[in-house]
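Yeah, one chain of the complex is gone here, protein chain that is, but the others are all in their spots.
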Amino acid sequence: MLDHPMVPGSTSAIEPGPWHYGADYIAVYFNGEVPSLRNLVPRPFDVDGGTCMAYVCEIVSVGDSGAEMVASRPDRTLYQEAAVGVKVRFGEKPGIYYPVMWVTTEWSLLRGLLNGYQKRLADRISMTKLHPLNPGLKPVSPGSRFGGFCAKGPERTLSLEVNLQRPGTAADLPAFGSTFGMRRFPRTDESQGTVSEPVEVLKSNSRVSDVWLGTGSLMTELDVGRVEPISGAVYRSGFTISGSRALK
Amino acid sequence: MLDHPMVPGSTSAIEPGPWHYGADYIAVYFNGEVPSLRNLVPRPFDVDGGTCMAYVCEIVSVGDSGAEMVASRPDRTLYQEAAVGVKVRFGEKPGIYYPVMWVTTEWSLLRGLLNGYQKRLADRISMTKLHPLNPGLKPVSPGSRFGGFCAKGPERTLSLEVNLQRPGTAADLPAFGSTFGMRRFPRTDESQGTVSEPVEVLKSNSRVSDVWLGTGSLMTELDVGRVEPISGAVYRSGFTISGSRALK
Amino acid sequence: MLDHPMVPGSTSAIEPGPWHYGADYIAVYFNGEVPSLRNLVPRPFDVDGGTCMAYVCEIVSVGDSGAEMVASRPDRTLYQEAAVGVKVRFGEKPGIYYPVMWVTTEWSLLRGLLNGYQKRLADRISMTKLHPLNPGLKPVSPGSRFGGFCAKGPERTLSLEVNLQRPGTAADLPAFGSTFGMRRFPRTDESQGTVSEPVEVLKSNSRVSDVWLGTGSLMTELDVGRVEPISGAVYRSGFTISGSRALK
Partner (left out) sequence: MLDHPMVPGSTSAIEPGPWHYGADYIAVYFNGEVPSLRNLVPRPFDVDGGTCMAYVCEIVSVGDSGAEMVASRPDRTLYQEAAVGVKVRFGEKPGIYYPVMWVTTEWSLLRGLLNGYQKRLADRISMTKLHPLNPGLKPVSPGSRFGGFCAKGPERTLSLEVNLQRPGTAADLPAFGSTFGMRRFPRTDESQGTVSEPVEVLKSNSRVSDVWLGTGSLMTELDVGRVEPISGAVYRSGFTISGSRALK
């Protein structure tokens, strides 16, 4: 078996899909400024009103035939992610486009690039974790605070905080529609082939639990214009990604 | 406020205690060989029969007055730990002594050294994590496998695996008694003061949940002699450490 | 400016080329077994006799218009690399193909993938460094030993050692010819475009200095068959890569 980094296989950087995800999110919803956001979103997607989302999360992920890797190679099944997403439209179709998504492992970086996410590698992503048996921590309740940050080189690329007010349901979380992306594999010479295609990520099996709602705040080095926070949320989510479909 | 690394304070490496812990463990119980173990355990502790324990865990920890750091500085409240412990006696008192305990953060390293643990810094500790919403993972059940490893420089210092057989209770977990340690702060010159004292760690508030029992296996670079696995367990645990008491 | 990971630009993961390199190498030349090596080398390249090379190195690299980044963003100009290369032919043209090349930074990973290297991300690459003013170290001389290793997850993917015997010149280093690669950007859905093309890396400005020759040994997790060391070398090298040309 060839050990090629971007060819799914047993010794490669990426397991064959579909890929399954279970994630714990700390999310802040906010309005950015449309002119700034337009610089972050490529054609054929259109910025839709300025609504955005930022989050940090921890993800347990396995390939469809590789669930046993949680035990044999746990480093290949757990990562942290931080991202900023912008509400967009593709024609009439509403969705979210992530101008940048930082992750902590090689395989989530490369898998994401293949699916059209603008992934970058973080040096460190850290976020609030509670533990029900820790004698010094209270259960999640109104007033609980959750925070997280992403550091890369000399920069803190994103930090955010959520103050919980009340439990909620999946229906309370803002919905953006489809997840859009851009698959890009540029040339370094005129003789080479290239890929540059807008895509829609193929997501299924979505489920959400443990929703808490509240207020949020954030700072990011990404130029989204002035940030006007809308709300914050903490929740768990699961889903499957089978790949992404090129948009014509 | 002085930023001294080993003086508890708001800008120092270590928050003032007591310190509270909530941890998720993957543990393997085994017999090592007494002559090898004797080389790992200092006086005044005596190796007691050869029973040992190895584990990897993830720990959420806060200082008594610093619970808000889970949100403001999550990197100061979460770490991974891997360790090998040996059943010992101090006189008639039974307990466990850990010849080495690898951790992933500065503050757990230094806090541990002050309390008498033989802590070392790992490059990486990774362990099985499941997520209830991941569509590709099954709930914990008989046959579930958990694994973890610790890497440091060119070495895998510890790796272990547990195969679950049945749920259990705290009473099913082997009990070792007290946790013993050695506080050491050696001289680099004859003019200096020094500390070298056996201690008993002052633990309270212990609670355990989510116990599963099964078989275990492990590999470690620590010379414990031939390893004869006894059993394995996965569980959650919480406790408080207020410090450690010097043993006379 | 879009912050797209694989579109060269000021805020992207990769600066526009050409890219300039200055590197310090510890290299071991060896014979592997042809049947094993054939599993590591894709068509249209042919394994040529079994000669191989493994190395660890530290590289200072800048984009053509980004030399000031050595001061403003030093983390974007320095990385470590470890690799195993196999002597091959493309038709009649001799060269070397690297089945795997581990690196320590995002930008060297992505830049390499665009140029056709099978890059992977290392957790850690470490190698001998001497310092002329260190009172405890002797100058390089016959008998000096150099070593290095690459760690990734629980694995030591490569470790090697060279024992110096005599100074040499660039002409003493085994020559492989061209540097070949495979640019790959696979599909995750039938609707997507894809790239899979053999390339020749466009290297120029090559220069070599500080050559020492000796014996070598290595261990690697890559299945190259039985390893029969030929020789070892330590040297410095500089070169420019402008991209890679697709091979027809």
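Here the chain labels run A, B and C in written order, and each chain numbers its own residues starting at 1.
Quick note on the criterion: a contact is a pair of C-beta atoms (placed from the backbone, for glycine too) under 8 Å apart; a residue touches a chain by one contact, two chains touch by 3 or more.
If you're wondering where the values come from, they're calculated on a predicted model, not measured in any experiment.
Undergrad: Which listed residue (B:Ala27, B:Val199, B:Leu218 or B:Ala233) would be found touching the missing chain in the intact complex?
TA: Of the listed residues, the one touching the omitted chain is B:Val199.
Undergrad: Check the options B:Ser61, B:Asn115 or B:Thr240 and report the residue that touches the missing chain.
TA: Final answer for the missing-chain contact: B:Asn115.
Undergrad: Looking at the whole complex, which of C:Glu33, C:Asp46 or C:Asp75 touches the chain that is not displayed?
TA: C:Asp75
Undergrad: Going by the touch rule given at the top, which residues of chain B touch the chain that is not shown?
TA: 1-8, 13, 17, 39-40, 42, 73, 75-76, 99-100, 105-106, 109, 113-115, 118-121, 153-154, 182-189, 191-195, 197, 199, 202, 222, 242-246
Undergrad: For chain A, which residues lie in contact with the unshown chain of the complex?
TA: Answer for chain A: residues 123-124, 126, 149, 151, 153-156, 159 touch the chain left out.
Undergrad: Need a quick check: the contact residues on chain C for the chain that isn't drawn.
TA: Touching the missing chain: residues 19-24, 59-64, 67-68, 70-72, 74-75, 77-78, 124, 126-138, 145-149, 161, 205, 207-209, 236-240.
Assume only the chains that are shown with their structure count from here on.
Undergrad: Please compute the C-alpha centroid of chain A, do the same for chain C, then give the distance between them in whole Å.
TA: Those two chain centres are 32 Å apart.
Undergrad: Using mean CA coordinates as chain centres, what's the gap between chain B and chain C in Å?
TA: Centre separation, chain B to chain C: 39 Å.
Undergrad: Where does chain A touch two or more other chains at once, residue-wise?
TA: Expected reply: 75.
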